[in-house]
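See below for the structure under consideration.
All protein chains but one are shown in place.
Right after this comes subunit A.
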Amino acid sequence: MIVDTFTNRGSTFFSKLSTVLFFLCAVITFQGVIQRREVELDTPVYVHYAKYRSARFYHAFRNVRQQYAQVKFNMDADLSELWDWNTKHVVVYLVASYSTEKHEKNQVVVWDKILSSPEESKMFMKDTLSNIQAHPFNEYSNQFEGKNATYTLHWTVSPKMGFLSWGAGPGSYEIPFHKIITQPK
């Protein structure tokens, strides 16, 4: 005689539970994929200047005295449209792009922020300096002179369930690097 015991029913129940749970997460995930949210920005970043000088960061990758750059910019970007019921947070970062003789494409993150709510995603900032402590902006050849960089706002949408998605705004005009004249140590 085949008997159905408590453990048999428990095993069947958890098998069905995991199947339905997987299907539920898949539905939420692919709804996010199908209803992908986009944001169109026009000139979200206005860069005042990019300055550099010789400095030494003891926590940086190379603990030597070399040239570091800092950017001052305005930002007017509304990313609240990226939020839906499956959004966990949005990571926004400013990327400097320039070319050198040795490397055609150089991209450096100079500023970033993690947005945790749709209200926080409506960003309006004036005269903001890039955080050189978090992102030391250093050129590989240690020469910023004569180079121009464009600055682009990028963002990454982190969902609760599903896949990451990326986006970017249009780039700014080419901004030259200026040297800060300071007294040497």
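Observations on the structure shown:
Here is the rule we use: a contact is a pair of C-beta atoms (placed from the backbone, for glycine too) under 8 Å apart; a residue touches a chain by one contact, two chains touch by 3 or more; residues count from 1.
Just so it is clear, contacts and distances are computed from a predicted model.
Looking at the choices "Signal peptidase complex subunit 1", "Ubiquitin-related modifier 1", "Similar to Exosome complex component rrp40 acc. no. O13903" or "RING-CH-type domain-containing protein", the name in the UniProt record of the chain not drawn here is "Signal peptidase complex subunit 1". From the options A:4, A:101 or A:127, the residue with contact to the chain not on display is A:4. If you put the hidden chain back, the residue from A:28, A:60 or A:109 that touches it is A:28. For the chain left out of this panel, the touching residue among A:86, A:106 or A:150 is A:86. Considering the full assembly, A:16 is the residue among A:16, A:103 or A:179 that touches the omitted chain. For subunit A, the residues touching the chain absent from view are 1, 3-6, 9-10, 12-13, 16-17, 20-21, 23-25, 27-28, 84-86, 160-161.
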